[in-house]
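Only one protein chain is missing; all other protein chains are in place.
Chains here go by letter, A, B and C, matching the order in which they are written, and residues are numbered from 1 within each.
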Amino acid sequence: MSYNTFGHMFRISTWGESHGPAIGCVVDGCPPGISIEAEEIQAHLDKRKPGGSRFVTQRRESDTVEILSGVFPDANGRQVTTGTPISLLIRNEDQRSKDYGEIKDKFRPGHADFTYIAKYGIRDYRGGGRSSARETAMRVAGGAIARKVLGSAIKIRGALVQIGPHKIDRSRWDWASIDTNPFFCPDAQMAGTWTSYLDQIRKAGSSIGAIVEVVAEGVPAGLGAPIYGKLDQDLASAMMSINAVKAVEIGAGMQAAELTGEENADEIRTSKDGQPQFLSNHAGGILGGISTGQPIVCRFAIKPTSSILTPRRTIDVSGNETEIVTKGRHDPCVGIRAVPVGEAMMALVLADHLIRHRGQVGNPTRQE
Amino acid sequence: MSYNTFGHMFRISTWGESHGPAIGCVVDGCPPGISIEAEEIQAHLDKRKPGGSRFVTQRRESDTVEILSGVFPDANGRQVTTGTPISLLIRNEDQRSKDYGEIKDKFRPGHADFTYIAKYGIRDYRGGGRSSARETAMRVAGGAIARKVLGSAIKIRGALVQIGPHKIDRSRWDWASIDTNPFFCPDAQMAGTWTSYLDQIRKAGSSIGAIVEVVAEGVPAGLGAPIYGKLDQDLASAMMSINAVKAVEIGAGMQAAELTGEENADEIRTSKDGQPQFLSNHAGGILGGISTGQPIVCRFAIKPTSSILTPRRTIDVSGNETEIVTKGRHDPCVGIRAVPVGEAMMALVLADHLIRHRGQVGNPTRQE
Amino acid sequence: MSYNTFGHMFRISTWGESHGPAIGCVVDGCPPGISIEAEEIQAHLDKRKPGGSRFVTQRRESDTVEILSGVFPDANGRQVTTGTPISLLIRNEDQRSKDYGEIKDKFRPGHADFTYIAKYGIRDYRGGGRSSARETAMRVAGGAIARKVLGSAIKIRGALVQIGPHKIDRSRWDWASIDTNPFFCPDAQMAGTWTSYLDQIRKAGSSIGAIVEVVAEGVPAGLGAPIYGKLDQDLASAMMSINAVKAVEIGAGMQAAELTGEENADEIRTSKDGQPQFLSNHAGGILGGISTGQPIVCRFAIKPTSSILTPRRTIDVSGNETEIVTKGRHDPCVGIRAVPVGEAMMALVLADHLIRHRGQVGNPTRQE
Partner (left out) sequence: MSYNTFGHMFRISTWGESHGPAIGCVVDGCPPGISIEAEEIQAHLDKRKPGGSRFVTQRRESDTVEILSGVFPDANGRQVTTGTPISLLIRNEDQRSKDYGEIKDKFRPGHADFTYIAKYGIRDYRGGGRSSARETAMRVAGGAIARKVLGSAIKIRGALVQIGPHKIDRSRWDWASIDTNPFFCPDAQMAGTWTSYLDQIRKAGSSIGAIVEVVAEGVPAGLGAPIYGKLDQDLASAMMSINAVKAVEIGAGMQAAELTGEENADEIRTSKDGQPQFLSNHAGGILGGISTGQPIVCRFAIKPTSSILTPRRTIDVSGNETEIVTKGRHDPCVGIRAVPVGEAMMALVLADHLIRHRGQVGNPTRQE
């Protein structure tokens, strides 16, 4: 796995900076014959697009994706993948001319400014350059293709389950609510609370963290591998690679520390149609690194953006002590737009493991 | 990265089953000229070895490691690495003859029995086969070599910070306490509480989860890379690949969800000797996937072992409903022995990133 | 290494079809701070560009390369690499509208038409799609960046040494001749012979094979690695990956079969400045997979293009027997344009191994 490539057999490589001419990705290892239209990719991109509500960055980007290679009309005239690399491109549009003088020379606390310089000695400081969340648009685009590889039997959905101190009530979980509020919140009542809470954060020029949960249903048992090919390992890698993520949980997650063996072990019965049926899902759908056929449940915590209006103490590139205030168009809660990104990473991991499994063992046959 | 290989440039590949003739690993990509003796590796293995106290499995294994390749005496007669693959081998000794009839045919809930069969259609069921925690011995062995690559300026230490509901008091954290109790507990007072708590768990034939914290000090700023080469991403991958781990946190971890931007951003000053000095470490030593020079702080939650004396409902390989009780020699809290494993994985990730960084950029020079 | 990616630490991934909207590549793992301008890349592309003489395809492409990411002005205003992925793009221009009816349904003998369908069940048949030699433009572009990584002390040059039965006379080898004829021929006299020979081939609507030799001077001793990291192994992989290549030789090559041990072993003396000095170079600059400091000498044979005017027997996609004649704009000797491609692959392999070596061992210090 290289610096800008994710996946083993089904791979995505991304490139591009926030304020360069374009961003893009190359999807390699895609099976041939899978129908894909730019519109399908666009639909997922639109969920992540900036400017969707007052709770996300007001940057104006149409984020229109262009497919440059790897597709061709099949005998029926449907555009399908050919098995060769699929190149996707999005031109950057809203590169608002601004004075970068301040962030050019000062390190924003909590941001990658300092570490990029420490590593490379140079960085494209405009809009965060490569460390901008804009890169995640290409993950969403690649994830849209991964979903087509997985097929409609596998359903991947994400939700925001906590903003700051406000957690959803899981007894009110309703997937249908997700699209009825600007937060991907499955608890309609909590969405109301969040609205007023985030307005307050936004007006204060502050920001706040959040927790995202991504669930994949319909995944056959057998995906993943023991030891260093674990499905949960690759999910942890995938989610932790998203900007601002500080923790990843599978199933019971950190709470597993407080469970006894009796509580934790998901007992098994046989369903009417003779399939294994688990009575609980503390495992989050993964045992020994391999999928059980239960829903795969993954959560991750997103830190608040460091772009805030309150001055913070920092240093400049010459080591002089100073202060910084980040003006500009930023997300009071970057966790919101991380929901479609988390879904995309789940899709990328599953598509990769499906192909790896089919290679070593053949098509997965057992399913819960 | 293959199924049984971890790392990019500095790699460890492990092999072997719990009750086969041996377990082993191959370390590849190691720099030449690094002095290493079997005794140094053994010292780390002994920290993880079964049978050390009544709180860990009573299996008797001397876990004596043999170096089969990749070392040679240098001009001074010191045994050093030659840059070729280092093969390490541990013979299995205590393969107690027992009746595997029950676990041969029944799936232990919470264990990988079901998923191995779902994936491969066959498994070595003796002692968990490849899914046994015995594999982690080779991680510790490989980690011992990684530490030598990193050098003495980088210090990696792990601690158990929670067992079940009992968390340590961080104000009492004392690294010196680690070696004075059988839990790697940095809070001497809490070690007492744990002793009585775990005795109770053990006598009940039960088990309990735990949280491990691993800290690396002296890591230069600049290790890691943006996007899919993030240091925290590889740490998440590394820790989640350890048996029974269900969550990984970096710095503030899941708590980042409840922080505001003001609270979360680690402000920066300049130290007397002109180095960047962070006033807090919510980042856990990593910003934008790259080390800051601060201590790298990583935590992970370990679920309780599913090997317990209370009968649990399950099915057999033919799908018949049944019950299972796991007798045998097991750990009431597998989290204890996970401490040296977590340290080893931290060492492996850092050695790999040190070599990757040196390749792309040269030796890291900036340090806090 | 994925299907469309070459290299380990310094990597190039290419994408795009001959008659799609564009072709491109992403260079990942490039060290930061290396000055690079589009013009420098363009200069190498122009050597490979179609339409340069009557002996290469008459397709009209300006092949203008655009740098989309990974560069930024340094403190002195020079455009340098930032260490992030460099995305290069060339728009396809001359997608001459033609009737693809024939090659759409028939397999051209000696071409990848049949095998693409055998593998994927679908292909972009326009101009060869992904199998078009157009892909090699991106190798040349990536190679231009690799040269900058290697620095001016390492000199990589290629030459055509044989066309059909006509081999150059090595006693007349003069690098200065390379740029004075349309064949990259180092033997000015032979260039005359080739001119009349190729005119004859071209007029007959035929094609002919060739041999390319690439030499790298100034490579420090120590690059490469034993066993599966051999420098000559990666060169063989690199050159055999070029379209139409059927054989790769290092140093004495196939002739090594006829040498005795006495003849083959390159004896060593010490030069006046105390450096090892080899008295011959049958090894082609590589022993045990590692560079010796001598010039690295690699040759490869290119088959004649299968696009010829003489009808050949073949079948169509339904298995019906038929004949095919390939009209269009093709190269009577594709070996000519393979010269800059071979140079580029040499540069890519060396840059990758330089970075790998620096990572594991440090900067190479010994040199002949």
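In the analysis below, contacts are C-beta pairs under 8 Å (C-beta built on N, C-alpha and C of every residue); 3 or more make two chains touch, one makes a residue touch a chain.
If you're wondering where the values come from, they're calculated on a predicted model, not measured in any experiment.
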Exercise. Quick one: which of B:28, B:61, B:113 or B:232 touches the chain that's been left out?
Worked result: B:28
Problem set entry | Of C:28, C:61, C:135 or C:187, the residue in touch with the unshown chain | C:135
Exercise. Which is it among B:44, B:106 or B:130 that touches the chain not included here?
Worked result: B:130
For this session: Kindly note down the residues of chain A that lie in touch with the hidden chain.
Result: 9, 29-32, 83-84, 225-226, 355-363
Problem set entry | On chain B, residues whose C-beta touches the chain left out of the figure | 2-5, 9, 11, 13-17, 20-24, 26, 28-29, 32-33, 66, 68-70, 72, 74, 80, 82-87, 119-124, 129-130
For this session: Provide the residue numbers of chain C that touch the chain removed from this figure.
Result: 1-6, 8, 14, 107-112, 114-116, 118-121, 130-131, 135, 162-165, 201, 206-211, 221-230, 232-237, 239-241, 243, 246-270, 274, 276, 279, 282-284, 286-293, 301-308, 310, 312-315, 319-321, 335, 357, 361, 366
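Heads up, the rule we're going with is that only the chains that are shown with their structure count from here on.
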For this session: Please report how many Å separate the Cα centroid of chain A from that of chain C, as a whole number.
Result: 38
Exercise. What whole-Å value do you get for the distance between chain A and chain B if each is reduced to the mean of its CA atoms?
Worked result: 26
For this session: Would you mind listing the residues of chain B that make contact with two or more other chains?
Result: 225-226, 357, 361
